[in-house]
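For this depiction, one protein chain was excluded, whereas all remaining protein chains were kept in their positions.
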Amino acid sequence: MYHIVKALVYDGPGKKQLADRPQPALIHATDAVVRITRTTICGTDLHILKGDVPTVAPGRILGHEGIGVVDEVGTGVSRFHQGDRVLISCITACGKCDYCRRGMPSHCEQGGWILGNTIDGTQAEFVRIPFADTSLYLVPENADEDAMVMLSDILPTGYECGVLNGAVKPGDTVAIVGAGPIGLAALLTTQFFAPANLIVIDLDDNRLAVAKQFGATAVVNSSAGKAAETIMALTGGKGVDVAMEAVGIAATFGLCQDIIGAGGHIANIGVHGTSATLHLEKLWSKNITITTRLVDAVTTPLLLKTVMAGRLKPARLVTHHFPLSDILKAYDTFGNAAKESALKIILTNK
Amino acid sequence: MYHIVKALVYDGPGKKQLADRPQPALIHATDAVVRITRTTICGTDLHILKGDVPTVAPGRILGHEGIGVVDEVGTGVSRFHQGDRVLISCITACGKCDYCRRGMPSHCEQGGWILGNTIDGTQAEFVRIPFADTSLYLVPENADEDAMVMLSDILPTGYECGVLNGAVKPGDTVAIVGAGPIGLAALLTTQFFAPANLIVIDLDDNRLAVAKQFGATAVVNSSAGKAAETIMALTGGKGVDVAMEAVGIAATFGLCQDIIGAGGHIANIGVHGTSATLHLEKLWSKNITITTRLVDAVTTPLLLKTVMAGRLKPARLVTHHFPLSDILKAYDTFGNAAKESALKIILTNK
Amino acid sequence: MYHIVKALVYDGPGKKQLADRPQPALIHATDAVVRITRTTICGTDLHILKGDVPTVAPGRILGHEGIGVVDEVGTGVSRFHQGDRVLISCITACGKCDYCRRGMPSHCEQGGWILGNTIDGTQAEFVRIPFADTSLYLVPENADEDAMVMLSDILPTGYECGVLNGAVKPGDTVAIVGAGPIGLAALLTTQFFAPANLIVIDLDDNRLAVAKQFGATAVVNSSAGKAAETIMALTGGKGVDVAMEAVGIAATFGLCQDIIGAGGHIANIGVHGTSATLHLEKLWSKNITITTRLVDAVTTPLLLKTVMAGRLKPARLVTHHFPLSDILKAYDTFGNAAKESALKIILTNK
Partner (left out) sequence: MYHIVKALVYDGPGKKQLADRPQPALIHATDAVVRITRTTICGTDLHILKGDVPTVAPGRILGHEGIGVVDEVGTGVSRFHQGDRVLISCITACGKCDYCRRGMPSHCEQGGWILGNTIDGTQAEFVRIPFADTSLYLVPENADEDAMVMLSDILPTGYECGVLNGAVKPGDTVAIVGAGPIGLAALLTTQFFAPANLIVIDLDDNRLAVAKQFGATAVVNSSAGKAAETIMALTGGKGVDVAMEAVGIAATFGLCQDIIGAGGHIANIGVHGTSATLHLEKLWSKNITITTRLVDAVTTPLLLKTVMAGRLKPARLVTHHFPLSDILKAYDTFGNAAKESALKIILTNK
């Protein structure tokens, strides 16, 4: 017999509630059920609540990040056992399809980003995780739990879509457009590769101050509309080696095109709802590379090692804590991020 | 005392003549003067004649491709001597600036694409070549001279901007949009990497027939407006691994976006005069890479080896021969390429 | 109730028999049982029979290559069904461990090379395949069955250990030391990358003649002890870009060191039983790369695509066919490969 558990449920555009739901059960042999101990809210959840993500049906439990304790595993799960403390990847990977085997589980035939999207997610007391063996990671003994939650999505996203796709190398000049949690995750992980200059651009002076603390060597407030000129001046007219778009609108993607140097990389991280103008009439001869990517979360083991080695301190991204029972309050805080100086908010469950 | 030589001169939009000009002389110690034996006309020359390339001033001798015999070298030239038969690169490389040392001489601080653009070019009996040591290549003894002319520009362009930037690998499905000389050069050099499927798209059935002979495994005439549907059907709905844009207009760049598969590469080869729409709302999560490049011509030595080994037969691209004195006629033929079934036209000098 | 089936059994050094064995059954949920339709003998099987491979215990059914028809699958197998025609990989991959996820299933914690080694293999009427979903491949409808058998081991071995590790690129000069089946598989797949010169070295003129037919541009019989001098002369004293060792003895590895050019790659393919001398006193400053690899067989899908596209014709490696019931005769023929002009021998079952 299953218990009733608390969960944050999407009720259609603009509507959500903390509802009672039956505790999730195993469906397939490769499933695990995990008792959530910490979860968080993502900018994507706010998009869903606006009704921008049509794959999310009303009634869906949101959330694709979190850590917890394995409660039950199916007969096909061999790498995890009841009681294991686990990190939940935002990307569910079957491990068998062509995409998984090409290292691109974001496009897994049966998985990808499904948690809190096409199946119930992690903003709940319990969650069912399909393909547990290839979608969970063991949390090391002495790990900082807040840090671990950052490894579900935002650190691999900043690292894979921004840093790896941007091909950052020592000595580079890197611009990150957008200093929200994802831009800051990119800022932290860009420093794995010893760039010489790290310019962060945003509209919010508070976030820019945080960026400075997190390692930016220069910050530019773009509200005056002079960001491109400022950055071109900072780079002696040459432009940057790498520009990361961490906002998700046409204007910031345009800024990346304005500041990219010959031979440079524009790495898109943002989620875009509309098309953008690509200035091929200027860029066709500039030897540039533009990349897009839905995070594959294949670098989670690597990131875990850097966190455990103390090279990366992602808990710095956490600004607020709430009990899971106060998740509606947490959403309010996160929804007013600028006013509340909020970055990532941790929800704890027992 | 310098002689008078014949040269094709741009006289402003829509105007050109075969004019008498003083034979070019050495200016800098690193210059060579080359007597042209074979040259050709590029699609870019037609753009210049339309007035589309503002860096080209009236009075300029056109042409950036060709082979010839070294007539005179400056005191700073150490690798070439009078009488050497040489291949002229379309890219002039100083070999010393940051861009040259990064392998990107297309953006050389003193060179790049300057021949037939900001300095006089190769459609003449003689041409001055700056930085001769790093901008010329020795023509091997038993080389096919027509093949050598193809190595000045169009083969490195197809190979670097299309094949290398597209990261073609064995087993791939590759689409080449545009079957003009550059698209066909990409078609020939794509076969270095054993793709499984090679789809060529064009509006002209004659060019598609040539593409078939050159190794295309499927051809699609896009005049009916169904190219994207056809290619998606050919690929079982997955899209292609690599799409090369070899036309230079927004519509064909759009087609590349329509047919690209998850994880795929769009390699732009075309010269664009206007911006294009980038469908980030669809592509942000598709893990794609888009590249642009002005040819660097750094692969010329490699391509020369494949030609001499018989692995690449670029003389297949040559459809017509004229004496240099008939260059105006040659321009007419090249200007009516579809009607004349013209690809590359060789102009011979003595 | 299980039937009795025929199998080639290793009975300790120097001893083997075609024995009756119980038909293998499923053990784990992720297993499949496959009815073998074609298998083959590998040079490694001869090593086992000499007693050189201590992990193989007497009583073991040999064989790690083959194709067949799925007879039964465990409850954890989702990608294959009874009746599917499948290609068996020589490498068993769990798909979940760190090594598998790094693309290195040769070192899979529960798999790797186990077939015909630590578990019963494919030289039998039936075989049990662990981790079937990630260790089998569907055979396409109209595939040549002999060609498919070559994809179990020897083509991925030549391609991964020789060609990919050797980093062959267009225009390269490549030397392959050893023209046995593995060296010839490397020869075939090296041509994916359009090398300019392809030199094959062996002691056997017959095999060198085959190498010529398979695309070698030069062959060198090393029995006279002048191979290094000959190759240095062929390369104008510069040495080769890539040297592949496909024999497995110190002398041939030494030859690779003698002929490698500055900046070159030595790709070891051979199985070595003893150490070799590494001439660091000559090589420390030559900017060379040496690689070793147990095949991971991760390129099987790619190779399958090139075979189906007609770019690779591996059935050319097959010289003999025997019914499985004549496998002892087939071993005799394979054991006298030089005299019998044998390369790969196919054993057919019904």
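To keep things simple, chains are lettered A, B and C as they appear, and every chain counts its residues starting from 1.
Here is the rule we use: a residue touches a chain if its C-beta (ideal position, glycine included) is under 8 Å from a C-beta of that chain, and two chains touch if they have at least 3 such contacts.
Just so it is clear, the structure is predicted and the values come from calculations on it, not from any experiment.
One of A:4, A:194 or A:251 touches the chain omitted from the figure, and that residue is A:194. One of A:220, A:303 or A:345 touches the chain omitted from the figure, and that residue is A:303. Contact with the chain not shown here comes from a single listed residue; of B:4, B:29, B:57 or B:338, that residue is B:29. Hidden from this view is one chain, which touches subunit B at 29-30, 75-76, 78-79, 95-96, 98, 101, 103, 133-134, 298, 301. Where subunit A meets the omitted chain, the residues involved are 169-171, 191-197, 217, 301-306, 308-309, 311-312.
Not every partner is drawn; the one left out touches subunit C at residues 99, 102, 104, 106-107, 248, 250, 253, 262-263, 268, 270-281, 283-294, 296.
What we mean here is this: only the chains that are shown with their structure count from here on.
Of all chain pairs, the one joined by the greatest number of contacting C-beta pairs is A-B.
Rounded to whole angstrom units, the spacing between the C-alpha centres of subunit A and subunit C is 42. Between subunit B and subunit C, the centres computed from C-alpha atoms are 42 Å apart.
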